[in-house]
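To start, I am sharing the structure in question, which I have written as structure tokens.
The other protein chains are all here in position, but one chain of the complex has been omitted.
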Amino acid sequence: MSQSMSNELHQLGVAELAAKLAAREVSSTEVTRHLLARAKAHPGLGAYLALNEEAALAQAQAADARLAAGERTPLLGVPLAHKDIFVTRDLPTTAGSKMLNGYFSPFDATVVTKLADAGMVNLGKLNCDEFAMGSGNDNSAYGPARNPWDAERIPGGSSGGSAAAVAARLVPAATGTDTGGSIRQPASLTGITGIKPTYGRCSRYGMVAFASSLDQAGPMARSALDCALLLSAMAGPDLDRDSTSLDHPAENFASNLMANNARQSFDKGQKSLNGLRIGLPKEFFGDGCAPGVQAAVRAALAEFEKLGATLVDISLPRTELSIPVYYIIAPAEASSNLSRFDGVKFGHRAAQYADLADMYQKSRTEGFGPEVQKRIMIGTYVLSHGYYDAYYLQAQKIRRLIAQDFQQAFTQCDVIAGPVSPTVAWKIGEKSDDPVANYLADIYTLSTSLAGLPGMSIPAGFGEHGMPVGLQLIGNYFKEAQLLGVAHQFQLATDWHTRAPQEFRT
Amino acid sequence: MSTSSKSLLVQGYEVVIGFETHAQLSTASKIFSRASTAFGAEPNTQACAVDLALPGTLPVMNKGAVERAIQFGLAVGSHVAEHSVFARKNYFYPDLPKGYQISQFEIPVVQGGRVEFFLGDEKKSVRLVRAHLEEDAGKSLHEDFIGQSGIDLNRAGTPLLEIVTEPDMRSSAEAVAYAKELHKIVTWIGICDGNMQEGSFRCDANVSVRKPGAPLGTRREIKNLNSFKFMQQAIDFEIRWQIEQIEDGFEIQQATVLFDPDTGETRAMRTKEDAADYRYFPDPDLPPLVIGRDWVERVRSEMAELPRVMAARFMADYGLPEYDATTLTQSQAMAAYFEAAAQACGQPKLASNWVMGEISKWLNAVEDCSFNEFAQIVPAANLAALITRISDQTISNSAAKTVFVELTHAPGTRFDSAFDYVDSIIEARGLKQMSDSGAMEALIAEVLAANEKNVAEYRAGKDKAFNALVGQVMKASKGKANPAQVNELLKKALG
Partner (left out) sequence: MALNAQDIARIAKLARLELDAAHSDRMLHQLNGFFDIVEQMNAVDTAGVEPLAHPTAVMEQVALRLRDDAVSEPNQREANQRSAPAVERGLFLVPKVIE
């Protein structure tokens, strides 16, 4: 393999790599070695928490054997890395927390198993906000992850390590999880593509739980096509292990896209999105958004019009309410989900304590970071006696109204579009004195999660400080194929998604 | 609802008792995981990842637990909810791995119902508020560890049905009778093995006292009563203690108490601050439980006749007294056995006597043998044949006891019929009663001739002499004479 190809290997996306592997132009072992070296060469990014060298090479060799035997499946031999929210047997899982420092799970998450069965090579575990709580990956007990476009800035969160790794070309793809925007927002802030599927599409078994009725696994990569390939393997009913996993048949999300991709000459004049109605919620286009972000989003929407789509004004009247609703429900569920961390069976136990009660308190106070403690406090409060009706119950009711608002909107349009984040990536530490401001920045992504709808972020250009801006696409339940298809057409006609940060091109 | 009668008052106070019973359901696997529920395994060998609440684990519902809840609901005449919801009960304890128990709060699976039973002659009816499904916690072991406890989570996740009554009971005796009837119901319908020593059936008693007509007093909860004997003791002590407190001018504080069998006293548990803010909310990991009416009807059609109903039928159809009917319906196995034997031999009272008498005695002596196991050894047909041979005078009652012992050695399946088997034993042991009256008369004549003194005494008016003669005839016949026949013929011979 030539030096130039070696330098290019990390620039290749999932589909491209799979093609080269299938054509035996390169081996999985070579790619894996290359990416492992690259990971070690960029420790300052704060992307990786654990690297799986030996096991990865073994997996790569096994994939090469399968390829040599003639097997050709879409992901065979392609490396990826997992957000450290997914438990793995052969690597520790920390969930970004001191509470799980050195924790070894006796089982793999279902999503991890599915991708391994598809022949992907697991390079290691990626940094994230502690227990998936945060929007900047600056709540990790293991140090912040950094934005490859500007190391002083956050990559977004909570799947910050995943976004950084993909944007920096350390891996072609990574898994993330999205509870209130934790795939979409980091994808937007780092200029990559990510999708949160319909709630219940991917199994939650083996995902360290944050908010049970909101958490969803999803792929993060550098194109809609790559995301489609991964989602096809990740999604599917897990009837034996996850009671919230929907019994919806597995889908090949990439087949339509592949067919389109096979078109060698792309006619830029072709209106491939003729008839598509894109709804623009007026609440997403008000004053709260930075001018640079607005401009990039508007320009992207103009591209959609060129492709034949029609822009329709719609309203999601309870958008602002989604903030208190989410920040009641998610902490409430989290406060209960995190009660299992008590120092008894696993996880951090304090070194010194007077008695059982002291052991609980010290272990939990030492093990959980400040943001997690805050959310546990909020959650405990809103569930406590006398407050349940006014807070938790009221929030779950408004949640239904929000979901109904979306159904109403979908009578007028096919997909909904808007910004992902009101600003570009901010500097690390810039917002930590004002945590409420952090919550407000989630305004465009929360309602999608509350309703359980699928949502994507695709690169749409650049805004303030030359930082990436993502465009959000929201579909109706189970319409991931449509979302990915629409995104794919945009990515055939534009090249934002191919841009790489200067430092990480070579 | 039972009325308060003056005779139940204790030192002038009315006693008010409600029960919460936790019955472990007899499923093979746990309620939310696929680990085994078998008792007695090595610590933590039956606690899988889900039971240990390892990060990323999720609950999946066991159909068998739901089916058993439906069976219970039908057995007590309650409403089986079409939609019920699982909720998290949040609190911290080492034997509670998730830091919350999955239970049901606002909408339980079984709603209403009643349990009826006799207390002496009086028929009682205790109303149920509800019964709901939940998971059991693990166990803490304190011996062997100094200053520490060892946590075994094998039991964590075992399915429980929590059965809650209205505060309808008015005495400790009534409470125990209720508990015994409930125990019978859950074991009868086969949803719980009822093994109280193993913790399969645990009762909490809520006890309060008040002057008749006054509002309800503050109650204290006696937890984990798992023997009927201790149950009565504990409640009686608690009643006396509460009355004493009130008489001394103290108010009863709500508390959870434990009964100490060694001292015979109840004492409050270490007070838990923040008395129970469990922060119940619907478990987001479990969608609502839907039970269609067709499922309920299928369960209803497959359910065995309930003990009270069967007992009433035994009294009506077989003319048995209430005592027999109640005793025989203590278990499905015993009742079925009795009925099969009774129908085969047409002698229900005799069948009842044998089941309650010799068979029960044998089972008590043998220990560790279930009635079903006994029925394998002595099939009902064999008992029926034995009873027939008594009533047709082939053998005496005492001889029958000997035959019975033989029967308990083997079921005798190599014989063509139960009668062949029974007859072969009678033959082999020479137990056949003498029934030939001619032979009997001859024997009597011999005895009379040999016992002239007794004959004279009898003729002189001494009745005891008659019994002595009977004894002599029996002896001469080597026990084979039919006592009734001897009596009759001897009287005749003596004139």
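Going by the order they are written in, the chains are A and B; count residues from 1 in each one.
As a working rule, a contact is a pair of C-beta atoms (placed from the backbone, for glycine too) under 8 Å apart; a residue touches a chain by one contact, two chains touch by 3 or more.
Owing to the predicted nature of the structure, the values given are computational and were not obtained by experimental measurement.
K.L.:
From the listed residues B:Ser29, B:Thr187 or B:Ser477, report the one that touches the chain absent from this view.
P.N.:
Considering the complete complex, B:Ser29 is the one touching the chain left out.
K.L.:
Just one of A:Ala95, A:Ala132 or A:Leu450 touches the chain that is missing; which is it?
P.N.:
A:Leu450
K.L.:
Which one, A:Ile378, A:Cys413 or A:Ala441, makes contact with the chain that was left out?
P.N.:
Missing-chain contact among the listed residues: A:Ile378.
K.L.:
So which of B:Leu119, B:Leu153 or B:Ala400 would be touching the chain we can't see?
P.N.:
Of the listed residues, the one touching the omitted chain is B:Leu153.
K.L.:
Which parts of chain B are in contact with the chain that was left out?
P.N.:
Per the touch rule, chain B residues meeting the hidden chain are 27-29, 33-36, 42-49, 52, 54, 60-66, 86, 92-95, 140-142, 145, 147-153, 258, 269-270, 273-274, 277, 279, 282, 284, 286-290.
K.L.:
Across the whole complex, list the residues on chain A that are touched by the chain not included here.
P.N.:
Residues 102-104, 106, 198-200, 213-214, 239-240, 243-244, 246-247, 320-321, 323-325, 327-328, 335, 342-349, 353, 355-362, 364-365, 368, 373-374, 376-378, 380-381, 384, 387, 390-391, 393-401, 403-404, 407, 435-436, 439-440, 450-452, 477 of chain A touch the chain absent from view.
Everything below uses one rule, namely that only the chains that are shown with their structure count from here on.
K.L.:
Residue numbers of chain A touching chain B in their complex, please.
P.N.:
Interface residues on chain A, with respect to chain B: 86-87, 93, 95, 100, 103, 105-107, 109, 204-209, 211-213, 240-244, 332-333, 336, 338-342, 344-346, 356, 360, 380, 383-385, 388, 392.
K.L.:
Tell me, which parts of chain B touch chain A in their complex?
P.N.:
It is residues 49, 52-61, 88, 90, 92, 94, 97-100, 151, 153, 277, 279-281, 284-287 of chain B that touch chain A.
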